[in-house]
Every structure is written in structure tokens, then in C-alpha cells.
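Rest of the complex left out; these chains stay put.
Labels A, B and C are assigned to the chains in the order they are written; within every chain, residues are numbered from 1.
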Amino acid sequence: MRVLTAGESHGQYEVGIIEGFPKGLRVDQAFIDRELKRRMSGYGRGARMALEIDEVHIVSGVRDKVTLGSPVAMLVRNRDVRIFAAKNDKQEQLVVPRPAHADLAGALKYADKDIRNILERSSARETVARVAIGALCKQFLAELGVHISSFTLSVGSAAVSRIPSSIAAILSAAKKSQLNCPDPKAELRMIDEIDKASKARDSLGGVCEVRAEGICPGIGSCMHFDKRLDSRIAGNLMSIPAIKGVEIGLGFEYAAKRGSAAHDKIYYARGQGFFHKTNRSGGIEGGMSTGEPIVARIAMKPIATLLRPLDSVNLTTHKKAKAVVERSDTCAIVACGVIAESMVAIALTESYLEKFGCDSLGEIKANYRNYLKSLK
Amino acid sequence: MRVLTAGESHGQYEVGIIEGFPKGLRVDQAFIDRELKRRMSGYGRGARMALEIDEVHIVSGVRDKVTLGSPVAMLVRNRDVRIFAAKNDKQEQLVVPRPAHADLAGALKYADKDIRNILERSSARETVARVAIGALCKQFLAELGVHISSFTLSVGSAAVSRIPSSIAAILSAAKKSQLNCPDPKAELRMIDEIDKASKARDSLGGVCEVRAEGICPGIGSCMHFDKRLDSRIAGNLMSIPAIKGVEIGLGFEYAAKRGSAAHDKIYYARGQGFFHKTNRSGGIEGGMSTGEPIVARIAMKPIATLLRPLDSVNLTTHKKAKAVVERSDTCAIVACGVIAESMVAIALTESYLEKFGCDSLGEIKANYRNYLKSLK
Amino acid sequence: MRVLTAGESHGQYEVGIIEGFPKGLRVDQAFIDRELKRRMSGYGRGARMALEIDEVHIVSGVRDKVTLGSPVAMLVRNRDVRIFAAKNDKQEQLVVPRPAHADLAGALKYADKDIRNILERSSARETVARVAIGALCKQFLAELGVHISSFTLSVGSAAVSRIPSSIAAILSAAKKSQLNCPDPKAELRMIDEIDKASKARDSLGGVCEVRAEGICPGIGSCMHFDKRLDSRIAGNLMSIPAIKGVEIGLGFEYAAKRGSAAHDKIYYARGQGFFHKTNRSGGIEGGMSTGEPIVARIAMKPIATLLRPLDSVNLTTHKKAKAVVERSDTCAIVACGVIAESMVAIALTESYLEKFGCDSLGEIKANYRNYLKSLK
């Protein structure tokens, strides 16, 4: 399975291709559009978000709503394409890199003086294609009983203090929230933080959690380091713009515990097979799924573009200057969760296909059922 | 550049091949052996560690100490090979999986009742080959002025309270430490924790930090998610056995800050070029190196094998049983740092070679110097 | 560098993404369109070809005609999309596989009874995306002095008897030809064969030759088998639908010669450096370019779809039946040459980028010039 994305923030389309995706999956295009909408949602987004609607166009790999086994290419049109429509030399160059963005490193790497040429691709807009592909992967995984969700744990210094124990209750609580947060009191504090940051023309980050449920044990690998499920998930999550930390299960909390208090004991019950009563491991041990839900948390840094711009330097004159300001949000933690779900879905799909083959859904399901039988 | 490793804990050799590695690097084999020794060092390791000496055998890709541009294969002999020498059916099967290990998930994945067949490869012994390859990568990076180091931040609940500000002072302080810890008072507390855990036949994890200095800006990519330097580093670090969390720069701390307090402003000085006075980003923005030191932290869970074994289940009888006990350490945080350095070195080498070509060191250095010139 | 294509014969678009392509290349879109037009040209194509015009839409990776270093995505619209517009169950199923096509093997592989679901992707229409990407690669290679061309050596039993010795003269002669053939007398015989086959509702294949000139020595690798330039070129060429043979240099003729008569001696001239007076090797020795033109020949089998269909079997009833007939050409040897040029261009671009880095054209050219200096 291979995934490539393409697209600039103000280019014509965001484009994604997934190759090696199985034949025979009935595709719910409306679901993909809902995922794209979720990617733009959440309290703290700019006004523009409310106006825009992303719509997927599946232009290959699907016939009458069913995948063909061929590469699936998806397009999402960008609304504002004036920059790419106009001639370069008619446009003002952007010459003051924004701190915390790709601007400066990119300008140096590519020996360019117009950071427009960097920021168009390094923009988080690029994650549209990942969410479209992730939504397809989610539909595949759902056929094998796997469901992926996310919710917000903190925004700035406002953090949830308690969350329901069952994922169903968490999600139901989060659903009513403008911040995808399962703790209504915490949400109020989060909104307050966002309002204050917004007023100060400042920005915020946060922490969110992704869960994947219904995973069978043995997905991933303990045989080569780069096929481990935790390695793939961490690599995929850290590739999301603004993500600076990834934890699985207890994560950093693990480091302060003794083994006897940290590890999940093993049990067996007839009918159910092997299981754990705790899930501190976050569903992954030895690079493989344990059968418990996969739980990962990520830390998002505050949005890099500030409306009250930070000190920077003009690339050409080398004089002190204020960073350029592209439109910006105050906080994008909800979007971050959606993208994280997508990246986990992509990692899981890759590992499922490695185990069960990748030609057609029917064949995969039969192979999967055989495997489930062997577990009991 | 491609890396494959092979080898079981009690097999004949740990094996590593690195392909696409440049010609013309003078290899210091003693340095590789010192790295292998560091991997076995640190307070809290079992008695066996003290006895064993790992020695690298470079069996291809190097002629009279200089790389040839061909794949470099390295062997490290395992001392205890009785298990692989004997016939399977003459050996006792291991049928009680150890919690927090690959044992159970592996046994299910591969439909095996003898977890010996899983644990031989999933053992952390496998990281020997990674450290050997990482040591080679470090020597390549050193030719371009890059140096990678690590130190311990916490063991169990004992954490450093202050560390020197310069990396030179940190490393000099850590060098005298049995735990690679730059804070002598914290080290005493760490040793105390280890002693107590050891007496309780329990185990500990910890946190360590890896730094790479001398990186030029623009290494990595903002153009495709899986070529981002942070994604590669996170994937590589999370692939180390027992690692459950990865942070870059401020990491999770970022989530609680406002943008104005979180981001590194940009400065310029003649002769020096662009720079930052702070390094909260940990040296990576937009998937690329900024030119500041790369700083990553990882959380290690307590060692999975406890000498006072946890509850588990017999794979065959499905009856409750105590987990099998292979020899074990109490804490391996120092080793963890060494392996983390290696995995960062591998990620950086891959990204450097992508930017500067990969035929020979002379050519790469010339290309590199040209690039440095363009930065000023 | 990575390439993915997507698209079905009657789907909305043929799609191609090339990732890892350098920044700073001025793109001539009209050149890509001319290449697409060449792909549809040649005596022996069906009437539909004359009517269709393929036009590339570059939807990402290029700003104001210059590449950005980001993935370049290209779309080519398909004219006839009725099949994908309609509902599957409103359409007649195609149940008789055509011999020599992917139909039967695909239907079995994917457990499908409607070969429409196979043939849409396995159609040679898919090569549109390869030609678009190849045209981009050609423009990159041209910046380094590399030029790729092809010409027809035979159609059915009609073969060239003599061709000019210089590539300039060959191409000039071929340019006037309806069959891209540099021997006008042979061309008449080829046209006659095509006319006869067409009248008989039969089909033809042929042989064509691809040449790449201006290659510097040392491109490719002798260090790992799958990085050899000959391996990549052969893999790429054999992946073209209907290709059943690939030769480099003397190819099969080599097998009948003695070494003393087969090998290219080595010479040196001041200013010119090392060279050969003969080029039996086809410009590749030890997996690397020698500096002489790269010469490859491919054999195309007759077009698989016959208007007078062959015997086959109904997939459902298992009864004997005549194969389904999609529209078809009599001979597509000219197209084959164009696609072959593209596949060679892709292989060469990959190998050039490996040697010289891949960030921006300016940097690559500087590295390239340094290398050229080292050769003399």
C-alpha cells in the first residue's frame, strides 16, 4: 500500500492517491465529505472556515461506488486560487519568514527569497488529502470491525479533569461539544482560553487522544523495527503539522512507574480468548496490537501564524521585520484530532493488508475470519 | 539508503546491512565497539552485561578501513547460542507469555505455542545491529560537523532538577555518571530507586534526551509527510523496544503555551546567517532542521521482565500461571539513550544523503560546502 | 523520487503524481501536450484517436510555470465517461474475456464476473499519466543535456534494412514518417502490412528503439542489483502493456559473439576524457551509464483486441464464446515508442537525482558541474 498526496494551499486541488487498496469496498462518499467537514470544525477557527466546504471528487479506482482494486485518486478543490492563477512577477513577494513555520528553513533549503513558494505546500491545508484517504481507510477498517475516534484533552492550560470510562460515553459527550471535548466543564474553560487568546491576537495548541477499537491482536510486527505498529503510528502522527509529541498508552507517565504497577496482566476467558483488564500499553506491545483499544495522545503546538506577528528578519535586506501574516485560526485542536484519526487509519490499513493480503475485500475478510478462528 | 537488521537473542549473530552508504568514509571500528559497550552500560543492568563484550565484525563494504560505497554488513556474535544449537524438541517450550512483552501478541499472530519462537527476535538484543549501523552513520555525520549525544532525565520518579545550559557541560557532567545523568544529586536518587526496585525484584523505566548538534538548516522536507525529519525521527525512536512516548523540543509542554510565548523568533547576524535565540522547536520546523540543535525526548516503560513475575496464562492449558522469567535488568535507561542516538543518526543520515547525493564522501562534502555558501 | 498513477479508461481523469521532483524547473506545458499527442499518433490507430486530444492539467507542484519542489500532480481528462457515470446494474456485464488481455487473470484474481472491472484499469489508456510524468522528467533531463528519442524498427514482418548512423539523421528521417520510421522504403512495407492486417480485422506489433543521449558516465549503480540502471530500465520498459522483450545494446545478438568481438574498447582524448569508439553495450556497463548513448529495444506483441474476435469462454456459463470487442487499433508501435521514452526518462531521472541530490535545479546543476569537472 502506498500513499502520495499533492496540492498547494491556493492551488487548484488537493490530491491524494492510495495504491494497493483492495477491491470490493462500497465507498460512502458522504462519509468522506463529513470527515472533511470535521477537519474544518471546532471552536477557534477563523471565519473563513465557516464559509468553505470541502467536497471530495473520486476520479479513479471506484466504479458505481465500489472500489476496483486500482489506485484511488481523490481531488478536493481549493476555493481561493488567485495566487496560482496570477503571474508570479505580478505578485508581491513574501520576504519575512514567520517563526515556527517552514518558511525560513524552506527558503534556505530551496535557495528562494519568496516564502510564498514554501508556505503554499507546507500549509496545513495539505492534510485535506490525508483526511480523504484516511476516510477511505476507515471504511475499509470498519468492514473488519475497527473504529477510530478522537477527542480533546486540553487546550492551552485548560484540561479535562475527568472523562467517562467507556469510549461510547466519551464520544457521546464529545459530540455535543464545540471542541470535541467529553468534559463540559473543561470545555467552558477551553473556550474561555480561546476567547482570551483571540482577543490578544495570539494562538493556542492542545492535546488530543486517538482511539482505535476492535483491533485484533497481532497486527504490526516484532520482526523488523520499521514495521512495528507503534513506529508507524508515531511516524504518521508526528508528520502532522504542529505536532511535537506522541504518546502511546501511559506514554511519559510510564517512565515514573515500577514494572509491577505498569504492566497489563494477561487473562483468559472461554469464548473471549486472551485479554487484559487494564490497557496501560495503549493496545500495542512488542510492536503489535494486543487486541485492546489502541490509544495514542498527541501534543499540538500553538498555531504558528499570529495576528500580532513575531519578530523576524527580511530575507533580502536582512533587516529586522515583523513576520508576514496569512489568515489564521486561534486554535485548531479539533481538526488535529481528525487528521490524527486519519493517520492512524492509514497506518492500521497498511498493517492489516500486510497480514491478510490485499486483493479484494471478500478475500481479506475470509482470511481474517480464518485468523480469528485460530485465536480461540 | 536502506537498513535491514537480523538476528535472534541466542542466535549466532546480530546482523546489520546498510545500503546506499557513501564511499570514502574512514571507519573507526573501535568507535563502533565503544558504542556497543555503551549500549550495555549503566547502573541497573544485570550481572551478565558486565561479562559480555560485543565486538563488531565488518564483513563487507569496507576495504582497509575505508568504505567502498557498497553495502556495509556488520556482524556481532552472540555469546550464548545453546538454544539455537539444540534441537527444538529437546528443549522445554515456553508457554506462559510475559505481560508487556511481544510474547502473547506474537504467539497469536504466528499461531505458535512456544513463545521462545517470538521472544528470540523481539528481544532488545536486536538493537545491537542498530547501534552498529548508527555508529557508522555517526561517523559519516561527524564529517559534516554533526554530533549526537544523549543523557538521562529521569529514572522512575527521580528526575534531574537542573542541568547545565551548554551541551558540553551537560555531557561532561553526564560522563562521570553511572546513569549518564548530568545532575549528580538526581543521580543519587536514581540509583536509590534502582536499588529499591532491584531488591523488590521489580523494574524501572525513565526518560532520556537526545541532541544532535551542528545540523545545517533545510534537512528533511516540508513537501511530503513521510519525508519530514520529525516524522522519521519519531518513527525511528518509537521503534525502540519499550519506548512509549516521543517529544521534540518543548513537546507536550508546547500544548499549554500561547503562540507568542512558544515560538522561536528569527534573527540574523552577519557571518552567522539566520538564527534563533531560543530553541523551543527542538531544531525542527515544518519538517525541516532549523539549524539549531535537534532535541528529542523519549519515555521508556519499565523493563517488561520482572524477576517476581506477573500473572499470566498458560497458552496451552489456558490456566492461570506466572510468566516465564528470562534473565533481566532492573533499568536500562542508559542503553536506551545510546540506541536513541543511533536511531536519530540513521534518520539524519538518510535525510542528508537525500539532499546532497550519496556516491562518495568527497562529492557529498563538496556539495555540502556549496550549500553552506548559499546560506550566507 | 516516487511515481504513482491512477485512472481508468472511461473514468474521469488519468492522474499522475511525481514526488521528490526538484524545484526550479521551468515547465513547458505545451511540450507535455505534444508528447500526449505523439502517444496517440501513428499509422494504424483507430479513427477515434484522430478525434481525441489529450490535454494535461498540472494541478499542483508548479507556480507560474516553475516547479516548487512539491509533488507535481497532473490530470488528463478522459472524453468518454459514460461507463463510470452510469450505474453498474444498468450496464451490460462483459463476461467473455479477451485472450492476451488482463481480462481472465484479473477476473480470477479479483473473483469478478464482469471483466469491465478489470479492463478499465488494465487498458493502455493508463499510460497517459506515465507519458505526462515522463515529459516532465524529459524537461528536467534536458537541463542536464540529456535527450531521449525513439523510432520504429519493424512492424510485423516489415523491418528497416538500413538506418542512418547519426541519431540526428535518424530522427530527421523518422520525423517525416507516419510510423516514426527512419527508413522510407521499410515504412511503405510497414504501411502495407498494417493495411492488410486492418482489412483482415487482425492486429500487429513491432519493435522500436529508444535512445538517450548526453548521459554522463556513472549514473546508476554497481552496488546493489535493484539500483542498476539496466535493471530499472528493463523493469520500466517491460511494464508497458504488450511489451514482451527488452534488449540493451546488442541484446540477444551479444550471445552469439565472442568477447573479443563484442566488447567496447576504452580510449582517452584530452578535453574529451574517456570514450568508446563502439557502443555495443548500449551505454550501460556494470549497471552504470558509460557516457555513450543508452540504446534499448523493445518488442511489442500484436494488439490484443481483434475486431474478428478469438475463441474464449463465458465466465458465467463456461460455454465457448467469442471474446468481447472494445474499439481497437491495428498497430500502436509509434505510441509504444513514446511510452518507452517516458519510462526511460523516469528511470534516468530517478538515478540522476540519487547521484546529485534532489532539492532544486540550481543546486543539482552546480553539483553536476562539479562532477563533470572531476571526470576530466
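The working rule: a residue touches a chain if its C-beta (ideal position, glycine included) is under 8 Å from a C-beta of that chain, and two chains touch if they have at least 3 such contacts.
What you see is a predicted model; the values in this text were computed from it and never measured.
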Inquiry  = Quick check on the homomer: 3 copies visible, but what's the full number in the structure file?
reply    = 4
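The definition used in the following text is that only the chains that are shown with their structure count from here on.
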Ask   = Once you find the CA centre of chain B and the CA centre of chain C, what distance in Å lies between them?
value = 44
Message = How many angstrom lie between the centres of chain A and chain B, each centre taken as the mean Cα position?
response = 26
Task = Round to the nearest whole Å and give the separation of the Cα centres of chain A and chain C.
result = 38
Ask   = Which residues of chain C are in contact with two or more other chains?
value = 19, 69-71, 359, 363
Task = Note which residues of chain C are touching chain A in the complex, please.
result = 2, 4-8, 11-15, 17, 19, 23-24, 57, 59-61, 63-64, 66, 68-73, 75, 83-84, 86-89, 109-112, 116-117, 120-121, 359-360, 362-363
Remark   = In the complex, the residues of chain B that touch chain C are 19-20, 69-71, 218, 223-224, 227, 354-359, 363, 366-367, 370-371, 374
Ask   = Inside the complex, what are the residues of chain A that reach chain B?
value = 4-5, 97, 99-106, 108-111, 118, 121-122, 126, 130, 154, 156-157, 197, 200, 202-207, 217-219, 222-226, 228, 230-241, 243-260, 262-268, 270, 274, 276, 281-282, 285-291, 299-304, 306, 308, 310-313, 318, 323, 355, 374-375
